[in-house]
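Here the structure comes first, spelled out in structure tokens, and everything after it is commentary.
A single protein chain has been omitted from the complex, and every remaining protein chain is retained in its original position.
So, subunit A:
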Amino acid sequence: MQLTTWLRLVPGRPFRRVGHRTALVAAGLPLHLAVVPLWLWLLGTMAASVRAPGAVAVTPLPVLLTLVVTPLLTVGQRRRYRALAGKGLPRPAVPGPGRNWKPAVRRLTGRALWRQVCYHAVAGPLLAVLDLAVLAVWAAALVAASIYVWIWALPPQWRITDLGYTTQAACITAGGLALLFLGPRLTGALVRLETRAAEVLLGPSRTEKLARRVADLAESRAGVLDAADAERRRIERDLHDGAQQRLVSLAVNLGLARATLGDLPEDARKVIDEAHREAKEAIAELNNLVRGLHPAVLEDRGLDAALSGVAARLPIPVRVAVDLPQRPSPTVEAVAYFVVSEALTNVVKHAQATRADVTVERIGETLLVVVADDGAGGADLAAAGGTGLAGLAKRVASVDGTFSCRSPAGGPTVITVELPCAP
């Protein structure tokens, strides 16, 4: 191990921000002690009421006063952390404007206030004791370490004339240096304890943190979905502008060659015919793939138009009934389109059906999508890599939708999907 690394590890940089930390501790002292007079008053009135029962009427006063000063003290504490710890304390959720309760009543019933009271009235005085101890250590350390200066600065007649005073002063200096070594560590530990207490009692509660986390996650998930959708659209656009046009152009040129080059040998004609046919097949295949990504008509005209297009491309008759008074969000539309398009592909591939029915309707805040066929049934959600139903279920779950597939052996198969859509 290199010496510098070792030096860095062992002291652990205790003097980093030590001034700020000590100031944080010092500033905490008056704030923590502010409630102590109220405590003493409360104890006083209670003691008085034991002697004279009439004095009990005064007892609620210190309690009320505590409630009044609590928000002020909280503001003070927040300022202390913002100014001296380099970062503010996380705030608890502000109770929303629910019902017609007055704000004061809502505050009293909220847990945030009582946690603050707990901090200022109980944790505060205890922390104040520790603050005092640490400040005392600092003071003692500074005085002891500089004992020679003190000795030198004192007027000669006050000096200790004992012969052994040099040895004693050396011991005191050594003790002071030891305390100086200890001081930053104690301060660091106390600041950690203080911060922990403040975060737990003045910051958001666990429930609030979880609620916030859920909201954040929901937001980021929506962002990811939107990004995936945008990506799909981009790929569709790129393929449409690039490969698809190139392939069509190739097929057109081959078609032209076939039509205009009359005097070709039979072999060459055969090759051109073959290439022409394959180019057209490639176009058809690519078209099917690309349209499954995110058809332009979905964005432009909505689900009804896009699903009719899907249905018409299938080899079996499919009835499509879409009843939507207004369009759902693009993400929900994309999921619904994907579900129906995949489900119908499955019907054609696996179900041996002669016809299928698609209905899309809005019931309240739910988009209900039903795909039914008259095929052989037996579709299995758990079938690994089989019918792609699991993929559908996942895509639906990504927008908090529900997916169900009823497919008894012998058929028919009915896939029901419910997608939440805000009004």
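Everything below uses one rule, namely that a contact is a pair of C-beta atoms (placed from the backbone, for glycine too) under 8 Å apart; a residue touches a chain by one contact, two chains touch by 3 or more; residues count from 1.
We take it that contacts and distances are computed from a predicted model.
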In UniProt, the chain not displayed here, chosen among "C4-dicarboxylate ABC transporter permease", "DNA-binding response regulator", "Cytochrome c-type biogenesis protein CcmE" or "Aldehyde oxidase and xanthine dehydrogenase, a/b hammerhead domain", goes by "DNA-binding response regulator"
Among listed residues A:44, A:203, A:309 or A:388, the absent chain is touched only by A:309
Missing-chain contact, candidates A:168, A:220, A:249 or A:354, resolves to A:249
Of A:149, A:211 or A:321, the residue that touches the missing chain is A:321
Answer key for A:208, A:226 or A:299 versus the chain not shown reads A:299
Touching the hidden chain, out of A:115, A:232, A:258 or A:327, is A:258
Of A:237, A:269 or A:327, the residue that touches the missing chain is A:237
Even though one chain is not shown, subunit A touches it at residues 237, 240-241, 244-246, 248-249, 251-256, 258-260, 276, 279-280, 283-284, 287, 290-291, 295-297, 299-301, 304-305, 308-309, 311-313, 317-321
